[in-house]
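All protein chains but one are shown in place.
Right, chain A next:
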Amino acid sequence: MSSDPTDAAAPDRPVPDRSAGIEPVPGVAKPDPILRADGIRRSFGGLTAVDVDHLEVQRGTITALIGPNGAGKSTLFNLLTGFDRVDSGQWTYEGRSLQGLAGHQVARRGMVRTFQLTKALTRMTVMDNMLLAAQGQVGEKMLGGLLRLWTTQEAANRKRAIELLERFKLDTKRDEMAGSLSGGQRKLLEMARALMVQPGMVMLDEPMAGVNPALVQSLLGHITALRDDGMTVLFVEHDMDVIMGISDWIVVLAEGKIIAEGCPDDIRSNTQVIDAYLGASHDDPAAATGEDR
């Protein structure tokens, strides 16, 4: 089932469907999980924000994490990536435990996240944003930076950054301050910057929020291209059309718990999900695009 690149492929889906045949039940095991989490719990005061018994993310897929505002999606992202501390729970990435690791250590392992509120470094140039994300730079050590041991490495990183920026159509902006970019372009920059880390898995928290509709299509194209390059994508999104269109697998979170999992068709017909989420968003379009923290 998993990764056979020679699999015959439909033209609109060049990659074999790596989530076909998995049973659509919450916490179901996947044939080749890159991320595996158990008993992840986090509460704020009396409120249990996240309470996930078991979650696996299949390698090489686009997995969407959906749920109403306040369901705990961002909190789960923060927990898994070391930006918040779990009350209890274990999780592994590529078979190695991430428990207790700090945010930067998780990123170095290859699991890189973006933020719901874009964190483009606005007072730095687009190029500097990109170069900052390159790993293993000698020049980032104090002595290495002082002694200018970094110039060749920097040139190679710059080349790679330009390639990525070209892909995201930001190469003409490379010397401008990131603060001069539009909201959508900043989302693109944040994504390009995450790729500069050369991750195995990217976790995108609402990559489409606040992006103008003309850019959404190109963002979607980028996300599917990531998967086609062999990357695993886990993303949070509100727009149902977007989610159904590009996801291989969908995980539905409500009040911190996984209430359903499945491929888009399973989710569309799941009555629990319709009650908890889709129903509300279909009746009230504002709820589907509504912003939280």
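As a working rule, contacts are C-beta pairs under 8 Å (C-beta built on N, C-alpha and C of every residue); 3 or more make two chains touch, one makes a residue touch a chain; residues count from 1.
Throughout what follows, contacts and distances are computed from a predicted model.
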Protein name (UniProt record) of the chain left out of view, among "Amino acid/amide ABC transporter membrane protein 2 (HAAT family)", "4Fe-4S ferredoxin", "Sarcosine oxidase subunit delta" or "Tryptophan synthase alpha chain": "Amino acid/amide ABC transporter membrane protein 2 (HAAT family)"
Of A:177, A:215, A:244 or A:274, the one touching the omitted chain in the full complex: A:177
Candidate in contact with the missing chain, chosen from A:81, A:185 or A:247: A:81
Of A:132, A:162 or A:274, the residue in touch with the unshown chain: A:132
Hidden-chain contact residue, picked from the options A:31, A:144 or A:264: A:144
Chain A residues that touch the omitted chain in the full complex: 81, 83, 102-105, 107-108, 112-115, 119-124, 128, 131-133, 135, 137, 139-142, 144-146, 148, 150, 154, 177, 179-180, 193-194, 196-197
